[in-house]
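A protein chain is absent from this complex, but the other protein chains hold their places.
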Amino acid sequence: MGLPAGFDAAGAYRAMVRMRLVEEALVEAWADGLVPGEYHSGIGEEGINVGVVSHLSGRDSMALDHRNTSPLVGRGADLRTLMLEVMGSEDGLNRGWAGHMHLMDPDIPAAADGIVGTSGPLAVGQAVANARLYPGRVAVAFHGEAAMNQGMLMESYNMAVAWNLPVLFVCKDNKWSITTYSAEVTGGDLVERARSFGLAVEQVGGNRIEDVYRAAGRLITRARRGKGPGFLHASCHRPGGHFEGDPIVRLLHNPRGQAEEWGPPMIQNARAKTGGSRGDQLAAVKVLTKRGARAARDYTVRARMDPVRHGRRLLEQAAVDRIEASERQDVEQAVTEVRSAMGSRATFGVSGGTR
Amino acid sequence: MGLPAGFDAAGAYRAMVRMRLVEEALVEAWADGLVPGEYHSGIGEEGINVGVVSHLSGRDSMALDHRNTSPLVGRGADLRTLMLEVMGSEDGLNRGWAGHMHLMDPDIPAAADGIVGTSGPLAVGQAVANARLYPGRVAVAFHGEAAMNQGMLMESYNMAVAWNLPVLFVCKDNKWSITTYSAEVTGGDLVERARSFGLAVEQVGGNRIEDVYRAAGRLITRARRGKGPGFLHASCHRPGGHFEGDPIVRLLHNPRGQAEEWGPPMIQNARAKTGGSRGDQLAAVKVLTKRGARAARDYTVRARMDPVRHGRRLLEQAAVDRIEASERQDVEQAVTEVRSAMGSRATFGVSGGTR
Amino acid sequence: MTVMRYGQAIDFALGEAMARNDNVVTWGEDVRLIHRDLLARFGPERVRDTSISESAFLYAGIGAAMAGLRPVVEIMLIDFLPVAWSGIANAASKFRDFSGGRWEVPLVVRAGCGGWYTDGGQHEQTLWGQLSAYPNINVVCPSTPADAAGLMLTAVESDEVVVFLEHQLLSEQWIDFLAGNSRTTVSFDHLVPPDGVEGEVPLPLEPVPLGQAVIRRDGSDVTLVSLGVGAHRCMEAAQVLTASGIEASVLDLRSVYPLDKDAVLEEARKTGRVVVVDEDYVRGGLTGEIAALLLEAGVTTRYARVAVEGTIPFAPHLEYAALPNAERIVTAAKRLE
Partner (left out) sequence: MTVMRYGQAIDFALGEAMARNDNVVTWGEDVRLIHRDLLARFGPERVRDTSISESAFLYAGIGAAMAGLRPVVEIMLIDFLPVAWSGIANAASKFRDFSGGRWEVPLVVRAGCGGWYTDGGQHEQTLWGQLSAYPNINVVCPSTPADAAGLMLTAVESDEVVVFLEHQLLSEQWIDFLAGNSRTTVSFDHLVPPDGVEGEVPLPLEPVPLGQAVIRRDGSDVTLVSLGVGAHRCMEAAQVLTASGIEASVLDLRSVYPLDKDAVLEEARKTGRVVVVDEDYVRGGLTGEIAALLLEAGVTTRYARVAVEGTIPFAPHLEYAALPNAERIVTAAKRLE
């Protein structure tokens, strides 16, 4: 199977590089204390985001989850106002009211939400409107695999099928839900689950951008023609963990340090005079060890699933260099401007303080 | 395939007759103005209720929906306090606080709830407790087919599988959700949906009591042995409609009368100067006609699916007569006592009134 | 002017709004049958039945509103909205703000509410106080057909989120459906306020502004503040109080939020005695908000509340005692003397 018809490997690579650079810039800004609170990066999801977003234009709408920066970048969102918003500036996309979890760009149109599972029903609503106001336009919902246990997301699969709506549900399966291994809390197979609602289903490796492009294209074309909603399952990996500062990532990067912090109270608790049986405690150790091992494996084996690296292989080196250089220049320019607009803000700009 | 091992046809018939008589007594009391508000009867579901409940005893628990009278009767609930509660007496099972939608009997133990879909997660919780406190005991959730589009019910399927709990979900599929034909608002196939969560699935005609008994038995035995939760799909029919006074039943029983009430405003609306296109209005007529035809068909064809009639065929006439006579005596006795305890109450006992 | 029933007036106003603007659509459970007149007029694309999926179809309303429609999402009874509460608490109330004011959510959430017809503690709540707690959520409950029509028109044409509550005791549709009024053996005549169930509606329709209370009866001794059926109960109580020489004002708020602060304060200054009559729970609601307004404004007044103190019991006589009935209002008003 060669590259799919209509697939622009250079354009796709350019888009992935741009996403990655913006994400990296924000991760760095977070570490520098410039991004307040949480930041959930989309590093590792670029293949999925680009593969889907390449098919969208005009009034095609998007309902996004907490990893929303990359899809917005892919749809051409303004880098400066986007980054300013994530940093909490009144010059940001949403005047500082949104932060990274609720980025809202009515011009795309795209809206993100921080409540897990809402992208599904929000996209269903967008699709009802699109079908009436902009026939041929689709709505895309992005969500994680763990979100599929949220009832309202499942409800929205049902609604989309019952109303035969132009929606695409994109499940980015990174196998984890914060610190929980999703398979431990999930029954059955997620692809079968989606299929059982009557959704048209495709399944791909999310790092293989050309496969994502092809599968998403099929589902989106179907939806545009009024043939009903689709579900795309795409695997991926979250090298940065759930969010910046993720304790599991800290554990993997600095096992000694984290063990020194977590170990003593756990040992003390396990040794408490009252508590579970020896069996209970062994079971606890087993649970934690298993989870740690899974994390370690995923963070080494799955890290090879980097979509950007894969996309690079589809191009000649010269093209790669050209693209990377121009995107880097673009993003760096924006970052410089944004950083200088923010100034230094160790106290998050709270001038009054309380003490 | 003969009758299943352990199946007591006479006992099952007795239980179905008892349920039917109690339901009929309450339906009559409703018509007489003795039951306030709504009443959702379980007439037509006796085969399912008996087939499942026959396997339960002791600390096996039940989470019930709005059609809860029959399962309670099947578990031996006291007829008098049950009926008094449904009529709103302070001498009722729950001192008049519950009414028929929230009947609660801690001695069974069984609890009903009026929010569609909650029986699933409530049974999941019961099952966690049973597994810890009363190993070998199961929890049973009863729900309709339309409830399966309620997110929390789907969530509870997932939980039950992920935690490998001793739960049985019983879906009583009467094809209707109040006045909505469930298939019109449901995507995919419900049995496939349940299976996709990893539930062990059985599917039966709910009027065939022996089939229900066999399938429920298999799933309950599995669950008791710690092999995980099950899902039983059983078809049935609601000859009395969604609740007493159901407008669709009124339409079927008295088409002329209902048409005289509904017709003129609808015609007037369809003729309004502003409104939808002629096509919209034709589509509306089609939607309503189709729904009416489906209702009419179900209320004639499916009415033959009476589980009580089917159960009667499994017995000799003499046994049937004996059972019916003794159950009738028992229930009539209770009804007489309850009615006399209630007295006449055209105003629902509101002595003060407000005007 | 024409005479309409309460539910009919609401659907009539919604029909007018749908006729004026093609982007107004409605969906919810059983709406095609319940609002069959609208279905007949506008067709099935604009009047849709949903599955029992309150969370998804409310969020879908929000998504649709932001994508260009003006959805009227019906949640059957307000008691079922808690299933979908996040749509109100985290989405409808927040998205305009999150967008930095760049994106409106022109959504109406329509639902039945209220009791007096024996439907138990899970089908008779009002929840209007808690709903009004969230930012940007307008909440109304009309007490007459005219207000019902006028407020529905305003709600649909507003660019903001409006929760439109229709009282089940006043709506011919719900009383038939839920109270079993189709049998001849029961009668709600002693409970149903005649001015609430049927009345004149101005034609062409006149929008009723959000946040504007109306004085139903003018008196100088005590002010009874309420809305929905509560306003009628206050009228009954006022009647009774006259016999004891007490002349009561009755203020029908119509909106829980925005609250007509000026009207409340003016009345309070006038009579110096305020009884808030609320079919919602006593805590976390309207009674507290009005108390706070009074204290903040430094209006010294005697004050009492007549509200729902706990779970609404099923049995008719217990239910009646638990709801803010005229006897309870009279007692409270007399105690302020």
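In this document, chain identifiers A, B and C correspond to the written order of the chains, with residue numbering beginning at 1 in each.
Here is the rule we go by: a contact is a pair of C-beta atoms (placed from the backbone, for glycine too) under 8 Å apart; a residue touches a chain by one contact, two chains touch by 3 or more.
Since this is a predicted model, take the numbers as computed values, not measurements.
Colleague: What shown chains does the left-out chain touch?
Modeller: A, B, C
Colleague: Of A:51, A:74, A:88 or A:166, which residue touches the hidden chain?
Modeller: In the complete complex, the chain left out is touched by residue A:88.
Colleague: Any idea which of B:37, B:51, B:109 or B:198 touches the chain not displayed?
Modeller: B:109
Colleague: Of C:42, C:134 or C:164, which sits in contact with the chain we cannot see?
Modeller: Final answer for the missing-chain contact: C:134.
Colleague: Which residue from A:81, A:158, A:177 or A:196 sits in contact with the chain not drawn here?
Modeller: Per the contact definition at the top, the residue touching the missing chain is A:177.
Colleague: Considering the whole complex rather than only what is displayed, give the residues of chain C touching the chain that is not shown.
Modeller: 55, 79-80, 82-83, 85-86, 88-90, 93-94, 97-98, 121-122, 125, 127, 129-136, 257, 280-281, 283-285, 287-292, 294-296, 298, 300-305, 309-311, 313
Colleague: Considering the whole complex rather than only what is displayed, give the residues of chain B touching the chain that is not shown.
Modeller: Residues of chain B in contact with the hidden chain: 61, 63, 92-98, 102, 104, 106, 109, 111, 113-115, 118, 120-126, 128-130, 132-133, 139, 151-152, 155-156, 158-159, 162-163.
Colleague: Given the full complex, what residues of chain A touch the hidden partner chain?
Modeller: With respect to the unshown chain, the touching residues of chain A are 30-33, 35-39, 88-90, 92, 96-99, 101-102, 113-117, 146-147, 149-152, 177-180, 184-186, 243-245, 247-248, 250, 262, 265-270, 272, 274-277, 279-281, 283-285, 287-288, 291, 346-355.
One rule holds for everything that comes next: only the chains that are shown with their structure count from here on.
Colleague: Could you find the chain whose CA centre sits the greatest distance from that of chain B?
Modeller: Here the answer is chain A, farthest from chain B.
Colleague: Averaged over CA atoms, how far is the centre of chain A from the centre of chain B? Could you give it in whole Å?
Modeller: One centre to the other, that is 43 Å.
Colleague: Based only on mean CA positions, could you tell me how far chain A sits from chain C in angstrom?
Modeller: For chain A versus chain C, the centre distance works out to 41 Å.
Colleague: With centres defined as the mean C-alpha position, give me the chain B-chain C separation in Å.
Modeller: Centre-to-centre distance between chain B and chain C: 32 Å.
Colleague: Multi-chain contacts in chain B: which residues touch at least two other chains?
Modeller: 149-152, 184-186
Colleague: Two or more other chains touching the same residue: where does that happen in chain C?
Modeller: Residues 45, 50-51, 53, 55-56.
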